[in-house]
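Omission of a single protein chain aside, the complex is shown with its protein chains in their original locations.
Just so it is clear, A, B and C label the chains in written order, and each chain counts residues from 1 on its own.
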Amino acid sequence: MKKYQKQVDDWFQKQGWQYWDPLEILARLTEEVGEFARLINDRFGAKDKKPEETKQKAEEEIGDIIFTIICFANTHDIDLDQAIQASIDKVIERDADRFD
Amino acid sequence: MKKYQKQVDDWFQKQGWQYWDPLEILARLTEEVGEFARLINDRFGAKDKKPEETKQKAEEEIGDIIFTIICFANTHDIDLDQAIQASIDKVIERDADRFD
Amino acid sequence: MKKYQKQVDDWFQKQGWQYWDPLEILARLTEEVGEFARLINDRFGAKDKKPEETKQKAEEEIGDIIFTIICFANTHDIDLDQAIQASIDKVIERDADRFD
Partner (left out) sequence: MKKYQKQVDDWFQKQGWQYWDPLEILARLTEEVGEFARLINDRFGAKDKKPEETKQKAEEEIGDIIFTIICFANTHDIDLDQAIQASIDKVIERDADRFD
C-alpha cells in the first residue's frame, strides 16, 4: 500500500490541498459504503444477471472506499500495510500453523 | 495488495472454510465502519488527549475494514491493486500533469 | 409510530408482497445512511448556501431511513414507540428529575 499512500500524498501536496477533517473523511466513507450497499442489494438479492458488470462496479466502489481510507491514513501517519497485516494475523491465529 | 489477498485466500482454503455471502460481508463492513465511527466521534469531537492511542486504535479498525473488503474481493475475483489504482487515477486526473 | 407501521404493513399485505430479509433490510439501511452522509458532507463542510433545500433533502433522506427501519420492525414484531421511548429514557436518566 505504500505506493498508493505516496501517490495520494504527493498529489495533495502538489495541489496545495488539505486533507479533510476526520469527521468529513468518515462521512465520505459512510457515503462510499452506502454506494457499495446499493450495488450489493441490487445484485445479490435475486440472481445476478450481469455478473461481469457487477464485478466491474464492485471494483469501482471498493477502490473508492480504500481511497477514502488512504486519505485518513495519510493524515494520521498510519502505515496501511502494517494495519492490514495485523488484522490478517489476528484472524489467522499464528499458532494455527504450529503443527505443520 | 496481492500478497494480502493471497494470504487470506490460502488460509480460508486450508481451513476448508467458505467466505461469507455478499450480504453478510456487507453487514460486517457496516459493523466495522461503525466501530471506526465510534472511535472518530470519541476522539475528534473534542481535543484528542491520547493521540498515540487513537492512532493505534484507528490502525486496528482500518485494518479490519480492509480485511473485510479483501474477503469480498477474493470471492469475486477482484484485483484490489487495480481497484485502488483506478480510484486514485480518477481523482488525480491524469492530464493534471500535462504541463509539467 | 403505530400509524406508520400499520400503513406500511397494510400495503405490503394488500400487494401480496413479502418484506425483505434482515440482511437485505440492513443493506438498504446502509445505503440510505450513505445518501444521508453525502448530503451532510456536501452541505456542512463549508457554509451551507442553500439551507432551505438542505432541510428538504435531509427530511427526505431521514424519512427513507425510518421507512427502512419500519420494514424491519414490522417483520420482527417490534413496537417502535416502545423502542424510541426506551432509548430516550436511557439517555434522559429518569432520576435526573428527582430534585425537581
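The rule we apply is simple: a residue touches a chain if its C-beta (ideal position, glycine included) is under 8 Å from a C-beta of that chain, and two chains touch if they have at least 3 such contacts.
From a predicted model like this one, the values you see are computed outputs, not experimental measurements.
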Chain not shown, its touching partners among those shown: A, B, C
Selected from B:33, B:58 or B:78 as touching the chain missing from the view: B:33
Touching residues (missing chain, whole complex) on subunit C: 1, 4, 7-8, 11, 21-23, 26, 29-30, 33, 36-37, 40-41, 43-45, 54-55, 58-60, 62-67, 69-70, 72-73, 76-80, 82-88, 91-92
Subunit A residues touching the omitted chain (full complex): 21, 23-24, 26-27, 30
Contact footprint on subunit B, counting only the chain that is left out: 20, 24, 27-28, 30-35, 37-38, 40-41, 45
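Rule of thumb we're sticking to: only the chains that are shown with their structure count from here on.
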Graph class of chain-chain contacts, one of line, ring, star, complete, other: complete
Interface sides of subunit B and subunit C: same vs different residues, half threshold: same
Between subunit A and subunit B, centroid-to-centroid distance (C-alpha), Å: 4
Whole-Å gap separating subunit B and subunit C, where each centre is the average of the chain's CA atoms: 27
Interface hub residues of subunit A, defined as touching at least two other chains: 30, 33, 37, 40-41, 45
